[in-house]
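Below is one structure, written out as structure tokens; comments come after it.
What you see is the complex with one protein chain gone and the rest in place.
First chain written, first letter: the chains are A and B, and each begins at residue 1.
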Amino acid sequence: KWKGAPEFSNDDGWSFKPRGRILYDAATVSTPSGITDNGLGFSNEVRRARLGVQGTIPGGFEYKFEGDFANGGVELTDAFLAYAGKNVTINVGQHNNFQGLEELSSSNDTSFKERAAFTDAFGFKRKVGISAEYNNGPLLLQAGVFTDNVDDLAEDGNNSRSLDGRIVVAPKIGGNQLHLGASVHVRELGDTVTSVRYRQRPLVHSTDVRFINTGTINNATTESSYGLEAAVISGRFHAVAEGHWLKLNRTGLQDPSFDGQSIEAGVFLTNDKREYKGGVFKGVKVSNPVGKGGFGALQFNLRYDRLNLTDAGDAVFGGKQDSYQASLIWTPIDYVRFMINYAKMDYSDAAIAAAGGNRDYSVNVLGFRSQISF
Amino acid sequence: KWKGAPEFSNDDGWSFKPRGRILYDAATVSTPSGITDNGLGFSNEVRRARLGVQGTIPGGFEYKFEGDFANGGVELTDAFLAYAGKNVTINVGQHNNFQGLEELSSSNDTSFKERAAFTDAFGFKRKVGISAEYNNGPLLLQAGVFTDNVDDLAEDGNNSRSLDGRIVVAPKIGGNQLHLGASVHVRELGDTVTSVRYRQRPLVHSTDVRFINTGTINNATTESSYGLEAAVISGRFHAVAEGHWLKLNRTGLQDPSFDGQSIEAGVFLTNDKREYKGGVFKGVKVSNPVGKGGFGALQFNLRYDRLNLTDAGDAVFGGKQDSYQASLIWTPIDYVRFMINYAKMDYSDAAIAAAGGNRDYSVNVLGFRSQISF
Partner (left out) sequence: KWKGAPEFSNDDGWSFKPRGRILYDAATVSTPSGITDNGLGFSNEVRRARLGVQGTIPGGFEYKFEGDFANGGVELTDAFLAYAGKNVTINVGQHNNFQGLEELSSSNDTSFKERAAFTDAFGFKRKVGISAEYNNGPLLLQAGVFTDNVDDLAEDGNNSRSLDGRIVVAPKIGGNQLHLGASVHVRELGDTVTSVRYRQRPLVHSTDVRFINTGTINNATTESSYGLEAAVISGRFHAVAEGHWLKLNRTGLQDPSFDGQSIEAGVFLTNDKREYKGGVFKGVKVSNPVGKGGFGALQFNLRYDRLNLTDAGDAVFGGKQDSYQASLIWTPIDYVRFMINYAKMDYSDAAIAAAGGNRDYSVNVLGFRSQISF
């Protein structure tokens, strides 16, 4: 059985499937007058180069194991074992801590090269922990306790702890898939961690420039955040709105708050639709792939992506982003995608000053991606 | 054919099998009065995250290749090619240098979360080299010349050399598997390596605290060591005793000696037994797995684990450990394990002084492991 790569299985409940992806990115970022940075202009990179396996073992056991070899090293992504019962799944190891709809959906299936700005700014990433999921019809409940990313745990002073929970109601009404979700997160920073930093690139990842950036915020102790999600898939059309609000507690100092929101809408120009399952988006199943004489799937998306890293009342001035984005995605066949993104990034109170000390300026970004996954 | 993952083979002698494991650990280490360390209290980690392949090629050739992605990078474990004749096997590349019964048995199959304290303290690990094995009925002879671990060889001043040999006699008497073994090792340190350090964690690996630790021992030139092994498997019951004695030669200074021993006994509460083959323990083959309506295998083990890193006569005071340990292992089905460990660690002359300069104290350790392998 082929799912990009072969999936091997037998009647006893054993299965095994290799998995991987190669995402190549190129982009240009326009240069605001008076700013010099190696990350401006053209940049490119292998954005993700992942290889791994997943499988099942009789009795309800499952595992997923994948590493990312982009960026000159290896970073473990998923590395967990699970027990999947009828309505309950228990996960142990490194996995996502239920941050939100777009973060939990695969990077193979996003509508833009990068997820909404807040997902990276607020440090969403997989962490080591134990969690449980309960699903029953349109209802999905997820909750877990987490510590840190595998890499950070190599140092035992990085012993942060978090409690994370998410609820999703995803009814199907008249052929339309609805999705409403909310998540809450409380995270105590590790013993030897006393500062945080929130920042974000201009849409594309191949550059390292960050026009908005809180810089180091000291005396940090605890992060509390919550997210709200809403989405609809109706035939060729889909729309998503998602937001995340974060408050940082500090000892002896004010407690600043930051937030980000994105609204996205898209339509397939071909006879295709976005897939959805288990509280996340899934990859399109191309109705007329090139391998069988078709053209593949073509999708056009628009997004408004806002991020606010300034809390003037609490004396943190990281800057604000209002980004207007468009993407065109061609999926010639399942597991292959090509994507063009354009973004106009409007910054105010930017962390990097342009000519004349100007911190309110715009940046144009054009990005390209080639993607293969299995 | 399934061995956790599918094994592909054909009649000509070709075969190929993916292999891997995910071991997730959590533990608590009690805090002796007056000691502050980030590694005390709760800690957790992905202990091992290995992925690799093994295969055979017609004509008697074999290979094994595996990397460990835990701890924020990749460490090559096995990476060797072999020629396997009727009674003789030749190995070339990185593999274990015949250190002893428990070290050579897979970490998937040990009775406790970590092997006996001396195995890690004396730096047992895979090394690059060439070796030969001869087996004939109950007799197994192993010998090889080794240099360093792949990672260390990146620097060509780390050119240590060792000669390693092991003999095993493993008769089956009246349905009982006996095992008697002995190994000898002589290792010349690399040209640019002039010091060594012996130390050990309190049973669990997720913490980085070491209550016993020789610190840096200078003027080191050569390590000589030998090990003795004895084991028996009798139905549901098994017992193992193993020890290792190491002498460090130094230029112009005394030559200190260190040693460790462990004695272990265990019994399956279900109708199962430990497996043994080729001079090492193998994983249990669960007689009533959960996938077929059974309960799996349940095993209870006790161990006394001693390590002596003090040689007062030669002025090295690393401390002594007497550890009393218990483990409960549930194997619901082959390739999946859950384990709880308890240890009372009695230290004397510890390297870390507690309140009032006290170096004789006890530490309680509780550990948990989830494990999936294929």
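In this section, contacts are C-beta pairs under 8 Å (C-beta built on N, C-alpha and C of every residue); 3 or more make two chains touch, one makes a residue touch a chain.
These numbers come from a predicted model, not from an experiment.
Looking at B:Ile35, B:Val53, B:Leu253 or B:Leu298, the residue that reaches the missing chain in the full complex is B:Val53. In the complete complex, the residue from A:Ile35, A:Leu51 or A:Ala326 that touches the missing chain is A:Leu51. Residues 2, 4-6, 18, 20, 22, 24, 38-39, 42-46, 49, 51, 69-74, 206-209, 289-292, 332-333, 335-336, 370-372, 374 of subunit A touch the missing chain (whole complex, contact as defined above). Residues 8, 10, 12-14, 16, 18, 52-53, 55, 57-61, 63, 65, 67, 73-76, 79-81, 92-94, 128, 147, 150-157, 159, 191-192 are the ones on subunit B that touch the missing chain.
One rule holds in what follows: only the chains that are shown with their structure count from here on.
Centre to centre, using the average C-alpha position, subunit A and subunit B are separated by 39 Å.
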